[in-house]
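What follows is a single structure, and I will ask about it in a moment.
Of the protein chains in this complex, one is absent; all others appear in place.
A and B label the chains in the order they appear, each numbered from 1.
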Amino acid sequence: MIRRLVLWLDDRLGAASFARKALRKAFPDHWAFMLGEVALYCYIVLVLTGVFLTFFFTPSGQDVVYTGPYAPLRGARMSAAYASMLVLSFEVRAGLVMRQIHHWAANVFVAAIAAHAMRIFFTGAFRRPREINWIIGTCLLLLAMAAGFTGYSLPDDLLSGTGIRIAYSVLLSVPVIGTWAAYLFFGGEFPGPGTIQRFLSLHIMILQALIVGALSLHLIIVWHQKHTQFRAPGRTEDTVTGSPLFPNYTLKSIGLMFAVFAVLAFLGGMVQINPIWLYGPYDPTTVSAPAQPDWYVGWLEGLLRLFPNWQINLWVVQIPEPFFPGVLIPALLFLIYALWPFIEQAATGDRSVHHFLDRARDAPARSGFGVAGVAFMALLTLAGSNDILAHVFGVPVEWITEILRGAVIVVPVVFGWATYALCRELKKQQEEPKPLWHALRRGATGGYAEDERR
Amino acid sequence: MSPAERRVAAALTVSILGSAGLGVVYALGGQAQLEGVLLSIALGGLAAGLAAWALGLLPPEQVTDRREPQSSRPEDRIAITSELERGKEDLTSRRTLARLLLGALATFGAVMFFPIRSLGPAPGRSMFHTKWTAGAYVVDSLGRRVRAGEMSTQSVITVFPEGDLGSAVSQALLIRVDPTLLRLPPSRMDWAPYGYVAYSKFCTHAGCPVGLYRAAAHQLLCPCHQSTFDVLDGARPIFGPTTRALPQLPLRVDSDGYLRAAGDFSAPVGPGFWELPPS
Partner (left out) sequence: MKRWAGVAIGAGILAVGAVPWPAFGQVSPPAAPPMGTYAGPAPATPAGDVHRGYNLYAVHCASCHGLAAEGTKDGIPLVGIGAGTLDFVLRTGRMPLTDPQQPMYRRPSNWTPQQIADVVAYVASLGPGGPEVPTVDPARGDLAHGRGVFAANCAACHGAAGQGAAVGEGAEAPALYQASELEIAEAVRVGPDPMPRFDAGIIRQYDLDSLVKYVVWLRHPPDPGGFNIGHVGPVAEGFVAWVVGMGALTLVIRAIGTKD
């Protein structure tokens, strides 16, 4: 039966010769290489659950009165978008679990991308010829964050609406064009009439098209260039060793897919996420504490909280405060991040092809900068929850802010330098192993001589 | 069955039970926690089964591929380069046509951006004023007019101009303090009758409502980025990333005892924007 199928398809597509080579393609199966796959499978969950959600979501800011089963909101005025999410959560069978799986998948998706990106960085997998894929990967990270932000803003609840308000202000703060940009993007003064509708368009259509396109390119390039691998006896720069695609790697990969689905399903049912009914519908005149965005926007929030109240003028006009922490610094950070392969090439002068991966110790400077970068982003994310830290530790939030203002500069430098020194030391240890112990021999004339033993 | 096969069988059986259970739960009306756990059992069983199959039943095999040099053959590179250069030559040798082509594409491209203008209204002067006018009644969030005498010191409510209830832009905080504690500038001494002061609730940093009031200390705190404002001193910022005070609304008490505005806010409300005049 399989023979008949293969012949039928090959007569029309001529794919047998390609498939023959493809099915035997080597896939290195080190566990750290699967982080990208974890992200990919999270994305599949997002698409599947997302399609379900689109059948129930009403992307309208129009005022309606709620008449559903959730008693504390009965009779309350809210947007049709928010009301539709209440219906989905309380009245649609499996609606709540689908919504929660979708939201957990989004959080884990960006976490997996971040972990994958860190693995690529610290193993130097972005070096020639993979610079293009690094840039595509940076775009995917940004697209994922944007998709997440637009996505969790769709229910138009009090918490996410506050986030949209801040985004509007950040857009407004751009010099010269900010006011126009905000008015055009949002359709007027905040909250604009079509904000939720535009966010939906972005979230399910524009950003998804970009993600699918970039992701396909990303995978095609990996396939074409073949995967990198760690050094090991028997491996060379000109070969790549791994499991054959079919059946070994396929089976493992599909198994991983189900595992990702299983973890997200568990979280989706067992751990509540984004209880919009408690936050209430968005009202631009009220707010609830604590107010944080989803974790992957936390670093931006931290920048906005930590940035001092400096009045920075361009001639006579003051540049609005959110511009520096909200636009300029993030742009610089991501520019450095995106161009890192070229920065490293310029700094080291190493423009040769690399298919072998480094261990962290093999590139002490890169590892140092990497750890400093991760520490910087982690501290900023921490700063984004400074009021929660104040509440937990019983310390005034002003102290947390002041301490983090200094820490955000000092700690990355210290951690980065310590990592650099540690990597250098480890590298030196391997190249010039120190003797394990020294033996002292007493000579006949009474002196001592040393023996070095390993 | 070998032990490895038994492992696969067990995992897949667990998965079947999970899926069946999920179907039953759904048919009975559904419950989020059961749906999640049974779904994860169904999927996890499949995951474990497939992984066990791949790792335990398939012969462990490693294949090695040769890496071809990434670059193409020199003759291909030369050929494509010369093809592209020939195309460019063809274009640039016909200068007028090339310029017209460029002009056509550029003009069309520019005009294609015009519909962006349709996305929203021109900002105009709308950022510079709110619906507060001289004589506007101060109403609470339920639309009830506020009388002087209804609030004691240490209290705060959110107010709007009558007719613009719930407005994001016009929202204001009405706070009553002991008038002897106020340190307003001389030009605003009559803006606070009987110790009632009103400030914009629209944070001057990033636009969140400044919802927290520490009454005894007379300080307003915005929960978004912790900008803190001194109520006794014209809502001057004393902590946090904002550089501008909350604009103040002049108040007066009319002959019936109702609180009314005596004009619009002292400055444009909300977060900064490029056209904002320097303070």
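Operating definition for what follows: contacts are C-beta pairs under 8 Å (C-beta built on N, C-alpha and C of every residue); 3 or more make two chains touch, one makes a residue touch a chain.
Keep in mind the model is a prediction, meaning the values are calculated, not measured.
J.: For the chain not shown, which residue from A:Thr123, A:Thr195 or A:Gln292 touches it across the whole complex?
T.: Considering the complete complex, A:Gln292 is the one touching the chain left out.
J.: Would you indicate which residue among A:Val212, A:Ala331 or A:Val395 is in contact with the undisplayed chain?
T.: That would be A:Val395, which touches the missing chain.
J.: Touch as defined at the start, partner being the missing chain; which of A:Phe185, A:Phe230 or A:Phe334 qualifies?
T.: Final answer for the missing-chain contact: A:Phe230.
J.: For the full complex, which residue in A:Met1, A:Ala71, A:Leu436 or A:Ala449 touches the chain that was left out?
T.: A:Ala71
J.: Could you list which residues of subunit B touch the chain missing from the display?
T.: These residues touch the chain not displayed: 32-33, 36-37, 40, 44, 47-48, 51, 54-55, 140-141, 146-147, 149-158, 209, 211-217, 219, 221, 223, 226, 228, 239.
J.: Which parts of subunit A are in contact with the chain that was left out?
T.: 29-35, 38, 71-76, 89-90, 96, 100, 104, 107-108, 111-112, 115, 158-159, 230, 232, 252, 255-256, 259-260, 263-264, 266-267, 269-275, 278-280, 283, 286-290, 292-296, 298, 381, 384-385, 387-388, 390-392, 394-398
Please note the rule applied: only the chains that are shown with their structure count from here on.
J.: If you average the CA atoms of subunit A and of subunit B, how many Å lie between those two points?
T.: 19
J.: Could you list, by residue number, the parts of subunit A that touch subunit B in their complex?
T.: Touch list, subunit A to subunit B: 24-26, 93-94, 96-97, 100-101, 129, 162, 165-166, 168-170, 172-180, 182-192, 225-226, 237-244, 247-248, 251-252, 254-259, 261-263, 265-270, 283-291, 301, 304-311, 313, 316-322, 325-326, 353, 355, 386-387, 397-398, 401.
J.: Could you please specify the touching residues of subunit B with respect to subunit A in the complex?
T.: For subunit B paired with subunit A, touching residues are 26, 29-30, 32-37, 39-44, 46-51, 53-55, 58, 60-67, 70, 116-117, 119-123, 126-127, 141, 158, 160, 166-169, 171, 201, 205-209, 211-212, 223-226, 237, 239-243, 270-276, 278-279.
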